[in-house]
Every structure is written in structure tokens, then in C-alpha cells.
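The structure follows.
Left out: one protein chain. Kept in place: all the others.
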Amino acid sequence: MAFETTTEVRFAHVDAAGIVFYPRCFEMLNAAVEDWCADELGVDFRTMHADRRIGVPTVKLSVEFASPGMLGERLTISLHIRHVGRSSCQLGFAFAGDGRERLKGELVLVCMDIEGKKAVPWPDDMRARMTEGLVPTL
Amino acid sequence: MAFETTTEVRFAHVDAAGIVFYPRCFEMLNAAVEDWCADELGVDFRTMHADRRIGVPTVKLSVEFASPGMLGERLTISLHIRHVGRSSCQLGFAFAGDGRERLKGELVLVCMDIEGKKAVPWPDDMRARMTEGLVPTL
Amino acid sequence: MAFETTTEVRFAHVDAAGIVFYPRCFEMLNAAVEDWCADELGVDFRTMHADRRIGVPTVKLSVEFASPGMLGERLTISLHIRHVGRSSCQLGFAFAGDGRERLKGELVLVCMDIEGKKAVPWPDDMRARMTEGLVPTL
Partner (left out) sequence: MAFETTTEVRFAHVDAAGIVFYPRCFEMLNAAVEDWCADELGVDFRTMHADRRIGVPTVKLSVEFASPGMLGERLTISLHIRHVGRSSCQLGFAFAGDGRERLKGELVLVCMDIEGKKAVPWPDDMRARMTEGLVPTL
């Protein structure tokens, strides 16, 4: 039921200590959310922003970093829908690489009208797809 | 008792919706932690990494984004020490701009030996300064 | 005649080799261009993009990296106007830190209408200010 995508730890991602600089993890996470919107919800970010004039800013985020990713490592990023609200969506996420969990956490996205810069209900097509993908919390 | 530093929302920080792209907040937050280490703990990041061979990776993070920062806005970032452990330190943080709270959260830093890539106890000088700056949780 | 601004090499800027990762130099350079627009041309980036609906994309760039900047270093970035065209502006730039030249180069900005995504002549107020600041090429 989880959505999975992969990425690679690039030179641009690592710090002077040779491990992933944590703000870069969120660039990777956002790219995974982009893939999820395009592949699972049927609306890519360009269409969403340019044509439908909605954005999906992250309004809440919590993460635990279990072990640092290394340069050159291929990461698998998995996303699970936890809860779908009127204009919000809670996603669980995890990064794994080299056979180990690298980090895991949760985020809440909100559907935002770009002009008005305020929350609006999910469009029906996106909500329908999210509800299908819902993973029951154990 | 809080440490404060300021920064500015640059063109590099904003997204296609005209608001701060959230991974950039953590670049700003890390810069604030750098200022805090230099000014409050007496050890700048260069000395810490190059000479003392320790790093302070973030191992836990939670954030709530209250309102989006805008291009050109001057942000005040405040940090509060919540708890000092043997090799960890919990910090509360908040960003304010244009008279409003932009985000707030907590993070846990760990003192890491760069060669061994594992947690080590805080050096005495850093621990002493942290303990002085401790803010009692209400 | 040159415009100068300062910045600092942050942890977010350095790579696994402990020196500035060169794409980060252009984030710093763009921030210097932002300061120059606000301070010298009298139009900050927010007003320019949000209200006047023009952008100033970089259409040409050449750089020589003389010596790598180090973590914690305070950099002085200087900008010189070389040539002002109908809708373009050529700027020379240099970064110095720790008493040494770090890099120098040239860039060409173009005044772009954001809606139409095409070049437009400089607004009179910006052109007038640029012309005043012109540095004759030797």
C-alpha cells in the first residue's frame, strides 16, 4: 500500500563530515511527494501549481534520523497515507539505504489556494485517490 | 535566556508559490545553530569540525509551520536549550517575521566523533556553557 | 564605484572536501545581486517580482575560481557594472575572503517580463541608476 521511489545521495547532499546534511533530506522528501502526487494522485506539480493554482505546503513535520546516509548511496523513500482531512493529508515516510533505515517521520500537507494563500478543501479527484491509498494506523 | 539571531528570506529560499520552500528553513536553522555554537558555546563550526573533529548532527526534529515567510522578510530565529544529556542536547526554536510567528519546533543534536561516526560525550567546556544556558521547561 | 556586500561561509555551503561547493557561490552571488538591486537600483526583489512583475534572470556567466573558501570565512562580494544594454546589464563580480581573492567573473542579467517570460527594456528608474553606477572598462 506504500508508495516507493528511489533517489541517490549526491555530492551536493553531503556535508564536511561526509554524511547527508539533513536539510537536503527534505529536498529529497519533497521530490518523493512530487512523484507521489504525479503517480498516485494523478496530478503532477506543474499542473497543480501552474494550471490548477494550488500548492501543497508542509505545515507539520517530525523526523527521527536513525543513521546517516553516505555519498553515492541509493535511497528508497517510502510514503504512507495516515489520514486525510478536509484540506490536509498526513503522510508517514521512511528512507532506507544500504540495507538500513536512515530516517523516518511524519508530515502534514495542506491544500492551499496559491492566489489567496489559504487552505482550501482537496479537489474531489485528489481526495478520491488519497482515500483509496489510505493505510490504517495499527 | 534565549539566543537570537537574524537572517533574511532570499530569492534562493522561495518557491514557485512565492513563499519559503520549507527545506530552506532548515538551512537557516542550521546557520542559527552555528551562530549559537560560536557565540554561546564558544566553539565555532570550523574549529569544531576541522580541529576538534566533532560534529553535531541533528537526530530528531519536529516543526509546526504557522505561516509562510515571504521574499525579503527579515526573520528572527530564537533558540532555547531544553535539555542537556550525556551526548545530546534538545533545543526549542522559533522563527518570527513581519510581526508573526512563522514556525516553531524542537530538535535534538548529538555530539559525534567524526572519525568514528558515533556519539561521544560533550566536551566539558561545551557542556558547561550549555548547562548555564538551560531554560527550564514550564 | 563598486558595490560591496558581505556574507559568511556556512556549513550548508561546504562539501565533503571541506571547501565551498561551487553551486553555493551562485546562491551567495544572487543574494549580492538582490542587495545591489535594493540598495543601488532602489528596487528590492520582492517589489520587483510581486508588484512590478519583472525578474532579472542571469543569461550568461563566466567564473574563475582562484582559491577555495573555507567554513566560517567572512566573504566580501563586490559588483561592478560593466555595460548597460536596452534590456540587459553586464556585471563584474569578485569574492574575497581571508585576505585572498576567492573567485571572480562576469554575468549578464536580463530584464524579463514574468507573465510573458520574455525580455523587456529596463524601467527608466532602474536604467537611470545603473547608468550612474557604470564602471568604464579599462
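Order of writing sets the labels: A, B and C. Residues in every chain begin at 1.
Convention: contacts are C-beta pairs under 8 Å (C-beta built on N, C-alpha and C of every residue); 3 or more make two chains touch, one makes a residue touch a chain.
All of these numbers come straight from a predicted model, not from anything done at the bench.
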Given C:Glu8, C:Glu27 or C:Glu40, the residue that touches the chain left out of view is C:Glu27
In the whole complex, of B:Phe3, B:Phe21, B:Trp36 or B:Phe65, the residue touching the missing chain would be B:Phe21
Across the whole complex, the chain not displayed is touched by subunit A residues 10-12, 18, 27, 30-31, 34, 44-47, 49-50, 70-72
Omitted-chain footprint on subunit B covers residues 11-12, 14-16, 18, 21, 23, 71
Where subunit C meets the left-out chain, the residues are 15-19, 21-24, 26-27, 30, 49, 55, 57-65, 68, 105, 112, 114, 117
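Note that in this section only the chains that are shown with their structure count from here on.
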Separation of the C-alpha centres, subunit A versus subunit C, in whole Å, is 33
Here the gap between subunit B and subunit C, centre to centre from mean Cα coordinates and rounded to Å, is 28
Among all residues of subunit B, those touching at least two other chains are 18, 27, 30, 49
